[in-house]
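Removed: one protein chain of the complex. Kept in place: all other protein chains.
As written, the chains take the letters A, B, C, D and E, and residue 1 is the first residue of each chain.
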């Protein structure tokens, strides 16, 4: 369980006293755990970073990514297949375009389609990112290929388009973001064109190596160079927000607490000292 | 459990005999219970009214609201975060507009943003209604502010736009209707402009004090002046529909039952007499 | 549990050895069972066919339907109410048009509205298919009528439009595909015009008697004349894909396995021989 | 030139005196003339009716059609190819559906595609109405077929979908309403299914024989049985509105004129007497 | 004719020499003249300001409005009825909401509908701004009311929704921006609720008194307080761009000219000196 939720649970208990014999607010914990299978396969550095990003508040992280000069880096046009699963991983990108014989023949004589290639070459903690331009009349990949990706330690799928085998994807221990499902293979409509290039997902540019953090709110795209800084600073901010939640659950006024006035800030500094 | 569902369960048992050794129809009960935390904080009058509206058929209530002269009062453009939770509450409205410096400076020097103000001033059983014009590139409010709203006895959120902290909202014991999530704060795109004025949600006008009744079908907007009448009459109608469901589950023809022919109506009147 | 999923579970166990002390991939089984109530009421032929279609891969079936000359037969514009429920059934179609007094009076003096008629005349295993042209400002049918349909052995609902009583539909043991819910009856906006004619659902033509197979990926529309052939051939193909999944779960390269190279194909033939 | 516009021009001249030496309002006349080629081929009755409908105010006609019980009979989802051309004619309807081999083979062995058939069978003053379900990835008909239709005295085209040869259609002396153009023939995507049946265009039901009146505002669908009554009454109403326009152009207040107060109504009755 | 276009014409003549005997580039002048009828009725200050804004480049003005802190002030979601007519005027705003009996009765007993009121109270140079929330199933106003507005010196119409009598509006000497036409009066769907309040048009907030400048690119919304400054500075910038256009038409490289390198800037300063 994330620290934030523990704090909420604690606050709820305190609240019980306040509201006397009445029913207490009960806020259910949010599970934010990386699947063990993936976690164990990560590099040591990634394990530390990804663990922080599993717990971080998406909103505080967004504020920091924006402050670093990336205000357009949030994807909310796709739907996650599962509502209670956070995704953290590193972008491996592909770009699909509508079919045309000349381009297709050249590309496919040069090597395998990119859903195969990306599944085969995936590193633990990778997220496959398919830019299909929002096309939903064919799936860009499906269940069997994703089994290979899973075995390689794949951490998620992000498709600006459609996927096949949706129930099989739902049964897998990773998150999938997409527009719709479709039983059609990609071939009648599209072809994979570019591998590991900048792509557009919703209204965001994703480049290879970006760190993606997603939940039901959407997906934050963090440039790799600032991911650690964002994670650390956001967790500090989350800690403060957890404190604020506690005060609110005790019945204090939002005007004193969020944002904090001078008195509340002083109490927060006390609380921080005691925690250390 | 609502009376309607009990009736269904009863009918299902009767049906067993009819279909002999074959598998029986089993209709799972629909939970329609106001969270205790909110219910206990309601005024006596609201507790009675809201309890009826937790059980009422949205469709029979819609027919009555329409008959009273309000045929456009149903919202189905937003998505509920939870599928098995009915929302009943009283509208507290806000209107958001796209940013512009001059208006924004005037408004925000005059008082706090309206998501704070509405959370702080909320009365038990209130539903916060945010008219953001369908804009989904920024969230109008988020988790911490909603904790304050919850503590105040808030009963639901209706946003024609986006919210932050969606998993936190999902973990709360109230329903949220919205278009999408977004991790962005409201500031880069919009500003709160009007408080407790008529607003547009989907294609419906909601005014402060309206009684909102929502489930996965959508949200019925009941003018306060007719809410009690609608609730009482609808429950009577529901009772009749439960009787009709029982007959259908016994295998009777829909032509005799729904609508009722003379013979069926007579049986219904018998049934009503016995119930009293 | 379907055979495919059993195979996956078996493969997962084998995999345990490969990844040593690390966490094993666990793929959750997908439930694909026809409700007993419906199954028992089917004709003998349908029971065999529908049982196969409950287990078949939607994607392999799609490939075969396409190969037979039907490349446009997949619906993915509607949303299923339940995520873990496959629908198999036979289309009983209706066409709705916007209201106009002259047509409406003629039609409704000639007989009952088509949602009543179709519920009353439904045969076990039928799926009611409502072409409402995507109109979502009124529901074409609702809970009570669907109770009659259920009692008759109805197997599913497909609505290019909206339905009333969504929570009641969610509580029923059949799948519903639709665009949105609406509490309004159909009367203020639309009228039922045609019964058992070709209709458009999403971008697919559905004719009476078509076999519909749906899950969360969407709905495959199989012309009745080829349904058995499609089911049998697809199951064979699924068997091969299960074998391929096993190899992938053991850590083999996708380049050898999917599609199969000569060596893998040989192993597959061995495996097939042993299975018999 | 229509009588209404003559009235406006007259009013403008009067206004000149009022505004003294300042520039006068000049309202350009709207041309509303049926192409001579069509007009001469109409039956005597149609010539009288269609002539009235070329001049009638679409808005007053709409009010009357609504008052007769047809409030949903206005199409505004399609775009006219020409901005200054009114269309009046009688609906000849066709319904297209997405391709499927079985239906297609049966239909096309039974007779020619419906765009050919409708062009060949068209009567003077007919408007071809193609319900293609909004599909714009293929044109349902094109230039050559429309030449045949023109020669037959065709008066307009209404397509809920796309057409080929748009510049050729623009060069023809009739109006075309559609969603987009497309160079593709209909064959790869759709097939013509029904002839002279009720169809859906935008959100309106059109039946064979309906009288269609269109300009840049959209298309009013008038049931044939009330067309003459609507035309006559609307022209009377237009006459009154022309009188009101004259008063407004003289500088009178809208509060006295539109709607008319008692004094203005008296003057209008005077004016009517003198006109006779 | 605007100065910019004169410059272009001049440049084109110069170019003739360069391209020798080949055909010369001919850039047609853009007409940007306020209708005399309106211009003469404006206050002296408005006449000067509006004249500048008839000539200003919308793009340079946009840059300055953005630089002043208003980056969201451009409307491009509506369609102008005429392609060659610039609109300049002062916003008079109205807000429409979906009908509901209680609100409607209260409002309409208090005074006339706002399309009448705004036409009657309009000052010369006003632009009526109707926020109908994008609703296109009914027109918010029509021809007769707009005649009154015209007589009052009205300068334009901006409707986030639909209008009646579109051909009549096309024949008027002012520009209209809207989504679609509709023959329906506003009454069956909407009601006018607020007068002279901030409204949303497309994704822009418009407040009463804003200066609107529109052409086929869209509508720039200039807060009144900065309109003069924006006009003057933009015209200077346009002058520079005209100089740059001249150089490009002579065949110079864009790399030297746009933006200007040091040598080009020197030549521009020379040119400015000579012009004075």
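As a convention for this text, a residue touches a chain if its C-beta (ideal position, glycine included) is under 8 Å from a C-beta of that chain, and two chains touch if they have at least 3 such contacts.
Nothing here was measured: the structure is a model prediction, and the numbers come from that model.
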What shown chains come into contact with the chain that's not displayed? A, D, E
Taking the entire complex into account, which one of D:48, D:67, D:183 or D:225 touches the absent chain? D:183
In the full complex, which of D:127, D:166 or D:221 touches the chain missing from this view? D:166
Touching residues on subunit E - with respect to the absent chain: 5, 15, 22-30, 57-59, 61-63, 66, 71, 74, 76-77, 83-84, 86, 215-218, 220, 241, 244-245, 248-249, 251, 253-255, 257-258
Where subunit A meets the chain that is not shown, the residues are 68-70, 72-73, 97-103, 133, 135, 189, 193, 198-200, 203-205, 207, 223, 225
So that we can see where the missing chain sits, which residues of subunit D does it touch? 35-37, 39-41, 112, 116, 119-120, 136, 139, 142-145, 147-148, 150-151, 162-168, 170-173, 180-185, 188
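Definition applied: only the chains that are shown with their structure count from here on.
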Please identify each chain that touches subunit B as well as subunit E. none
If more than half of the interface residue numbers appear on both sides, call it same; otherwise different. Which is it for subunit C and subunit D? same
Subunit C on subunit E, rotation in degrees - Cα superposition, rounded to nearest 5: 180
Please tell me the distance, in whole Å, between the geometric centres of subunit A and subunit B computed from their C-alpha atoms. 31
Intercentroid distance (Cα basis), subunit D paired with subunit A, Å: 53
Hunt down the residues of subunit E that sit against at least two other chains at once, touch-wise. none
Check the chains against each other and report every pair that touches. A-B, A-C, B-C, B-E, C-D, D-E
